[in-house]
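One chain of protein is taken out of this complex; the other chains stay put.
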Amino acid sequence: MNMTTVVLLLSGVGIAAFYAGRSRALRLGGGIDAARHLHSLPGYYGYFVAIWATLPAAFVLLGWLLVRERLLIAWVVTGLPESIRELPPGQLDLLLNNVLNLAVLPDAVAADPVIAAATEHYRAAVEISQWSVAVAVGALAMLGTWLALRLVRPGFRARNRVEAVISRFLVAASSIAILTTIGIVLSVLFEALRFFEQVPLHEFLFGTSWSPQTAIRDDQVGSSGSFGIAPLLAGTLLITLISMLIALPIGLMSAVFTAEYSTSRIRGVVKPLLEVLAGIPTVVYGFFAVLSVAPWVRGLGEALGLDVASESALAAGLVMGVMIIPLISSLADDAIRAVPDSLREGATALGATRYETIVGIILPAAMPGIAGGVLLAVSRAIGETMIVVMAAGLAANLTANPLEAVTTVTVQIVTLLVGDQEFESAKTLAAFALGLMLFVITMLLNVLGLTFVRRYRERYE
Amino acid sequence: MSKIERRRRIEARLGGRHRRERWFRLLGITAVGLALSFLVLILANLVGEGASAFTQSKLDLPIRYEVTASPTGGAPDVRYPDVDYDALVLDALAGLLAVEPDRQMRRELRQLVSIDAGFVVRDSLGSAEQAPGARLTVTVPASSNVDMLVKGQLDRSLPAVQRPLSDRQIAWVDTLRDSGVLVRRFNTALFTNGDSREPELAGIRGAVVGSFYMLAVTLLLAFPIGVATAVYLEEFAPRNRWADVVEISINNLAAVPSIVFGLLGLAVFIDWLGFPRSAPLVGGFVLALLTLPVVIISSRAAIRGVPGSIREAALGVGASRMQVVMDHVLPLALPGVLTGTIIGMSRALGETAPLLMIGMVAFIVDVPTGLGDPATALPVQIYLWSDSPERAFAERTSAAILVLLGFLLLMNLLAVLIRRRVENK
Partner (left out) sequence: MTASTDETGAGPREATTGPTADAIRETCIAIRELDAWYGDIHALRSISLDIAYGEVIALIGPSGCGKTTLLRCLNRLNDEVEGARVAGSVRLDGQEIYARPVDPVALRARVGMVFQKPNPFPKSIYDNVAYGPRIHGLATDRAQLDDIVHVSLERVGLLKEVRDRLDEPGTDLSGGQQQRLCIARTIAVGPEVILMDEPCSALDPIATARIEDLIDELAEDYVIVIVTHSMQQAARVSSRVAYLNHGSLIEVGETNRIFTNPQHKLTEDYITGRIG
């Protein structure tokens, strides 16, 4: 039984249950006159039955889908001979992968009798489990329909029941945002804690060298790698600083222009164009950095007699700055426009020029909003990945020279996790420790920035 | 201070004050000009680089088709099992150039066409049901080096050892071009093929389909959950601690680096729940979580924009709170909700970093046919190609970016249209 088929059948049952519930309500309520005797509108009886028909079955189906892989693999493992079950986890995984790959090919037969047997075992398990789940889902749907139909009577408060279900759904949906946050924290925290079992926290935080080359084989010696994040933090901050040096003045002055100087017509052109700049995916910025900006920076440096790395922090920072301009300009524009006109007119009526009004009154008044926006922009720069993955290097240099190559926290996360990996090695776990740090830093910046922006908004509301 | 003295002091400073004013204004214009010129620069660069990738050099080869064995029937690849299609291609080339090829020359001739040329010939012969001995013109793609030469992206003046094509090969290309055999045509492979190691065969179809599957999953999850959350927070949630926590959580999630969502996806969906790597299903889950805050925030704004009088009127005639929301508030808020969803989806379409975490960076040739198949996404394809050293991949990267930007533009136009229709009402 194919999953899609099961879902389609279940939907069919749901629709049928809806009509069954509605017509039963109409019949019991007395035909055309039904609306007068029924507690709820007839449709609610239909929805009530349909919910009972599909919801429990759907939960079972969903639960099965979530545990399916693990159950099947566990099933296969128990069927394996003792000698194989006791292999080290890595080799066992390899063997299981082999089995899974073979099982999806229709006529493949493995040469190794153990694997062949396991493959058969797996195929049988898939077959049996799929049929039993389909039967269970079908039975639940029928049972639900029958039970719900029995409840349908004219006095039955179907609307309240249906609304209660919807209301639960709303609560459940709103908890997803929390669950996501918790999920992020837990998933990075657990792996990070395992990392700190292997590498001490103080070495991670205060070490000045980063070279996560770990042993390829367990028996290799002396290559445990070093995990000091100082060079990564320095690189991240350097690139962030360069990007803010570009984005802050240009973004802020753009906002001043669009909010204070431009006519509504010009504003109507400039703002959407800046939004286009904001809508360009970061991978595109990264490509632009590699293709055009990095060679240009390098050429310029050479013309000035400077030694510029081909993956210089400057090139990555410049492009990231361009990416952040629209973010700053739009948040600053909001902040400036939230300053009440009465202040603007008050200053103008005293004989202030626009420059004096903006610099003396409006920008100071908008400062909390602008500062919040800047914090969000810094958070964005720190967490930005694609531009630095493509345009900054892998060299963990501890330097403040923008012409050298540096690496960042995000670049290292990507490098450590892309490609082949073993889940237990310090190298892989280090990525989660970096992720935890990234999450904590950006969250602090975000919450601080959002609080500024919100307080400020409330002040002038 | 006398009136005269006061006026004198004011007048004395006016010039300087107005000068500062003009400078400041100029500074603003410069900033906007700079920001917009960056936009123009990026787009011009991409168009300049990518436009040529939409054409591809192809050769119209007269294939002389002499098969001794009788067809065995069945699919083209098994019908004539003994035929060396590559040899047919080489013979055609040699005939066109009027050369008697030795071993070395055959190798050099071979480099003029794509390694796929033999398969192309096989497929078109097999489907054409030609009588043995007939001549048939088959269009095969040129190799990427030849393509680069034709497009003028290969420097002829370089010494031969630094060029991928020899002097002889360049002369052949010129001959073929002059005789009209070698022509630039629309690059259909770019849109119909999956990824390939050979630039002339590489296409974005697999990536586009992968992105489509992922966005479908994202939409199916993010839209209902996002709208439900927005409805709950705006219409039902009590103003208490819990609502505050949800609120802060959502606003923070909107600003959490996307790569962190990738870590979540890797740890939860792949490592813990055992979902397959590189699958659009997992990609869709991760992008849904990433897009959710955007959908929620814009849906809330749309729901808040529905006038309170509508709610009171509906409650007044005896509707339940739920009926008010479902029958009156949501339909009115729908355009805003849709606009926000489209913006969220366009952000999801351009997202790359989290997909790298869940293994969608693999080199995948086949076009995915389901949510569980290994797949990549359009932005990831761009990232992969941008990393390739071949010159020919650079222009394809730009072309893929142009396609991606085209999709984003369409989505945003849709959002603008929806917004405009509502404003006209």
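Every chain is named by a letter (A and B) in the order it is written, and numbering of its residues begins at 1.
Everything that follows uses one rule, which is that contacts are C-beta pairs under 8 Å (C-beta built on N, C-alpha and C of every residue); 3 or more make two chains touch, one makes a residue touch a chain.
As the structure is a prediction and not an experimental result, all values here were calculated from the model.
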So which of A:Asp112, A:Glu127 or A:Glu345 would be touching the chain we can't see?
-> A:Glu345
Spell out, residue by residue, where the missing chain touches chain A.
-> 263-264, 340, 342-343, 345-353, 356, 360-361, 364-365
Touching residues (missing chain, whole complex) on chain B | 1, 3, 6-7, 9-14, 17-18
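One rule holds in what follows: only the chains that are shown with their structure count from here on.
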Chain A and chain B have mean C-alpha positions lying a whole-number Å distance apart equal to 19
Which of the residues in chain B end up touching chain A in this complex?
-> 10, 17-18, 20-21, 24-25, 27-32, 34-36, 38-39, 41-42, 45-46, 49, 224-226, 228-229, 231-233, 236-237, 245-246, 248-253, 255-261, 263-264, 266-268, 271-275, 289, 292-293, 296, 320, 322, 326, 346, 349-353, 356-357, 361, 379-380, 382-383, 386-387, 394, 397-398, 401, 404-405, 408, 412
Which residues, counting only chain A, touch chain B once they are in their complex?
-> 66-67, 69-70, 73, 159, 163, 166-167, 169-171, 173-178, 180-181, 183-184, 187-188, 190-191, 249-254, 256-258, 260-261, 270, 273-274, 276-277, 279-288, 290-292, 322, 325-326, 329, 351, 353-356, 358-359, 376, 379-380, 382-386, 389-390, 410, 413-414, 417-418, 423, 431-432, 435, 438-439, 442-443, 446-447, 449-450
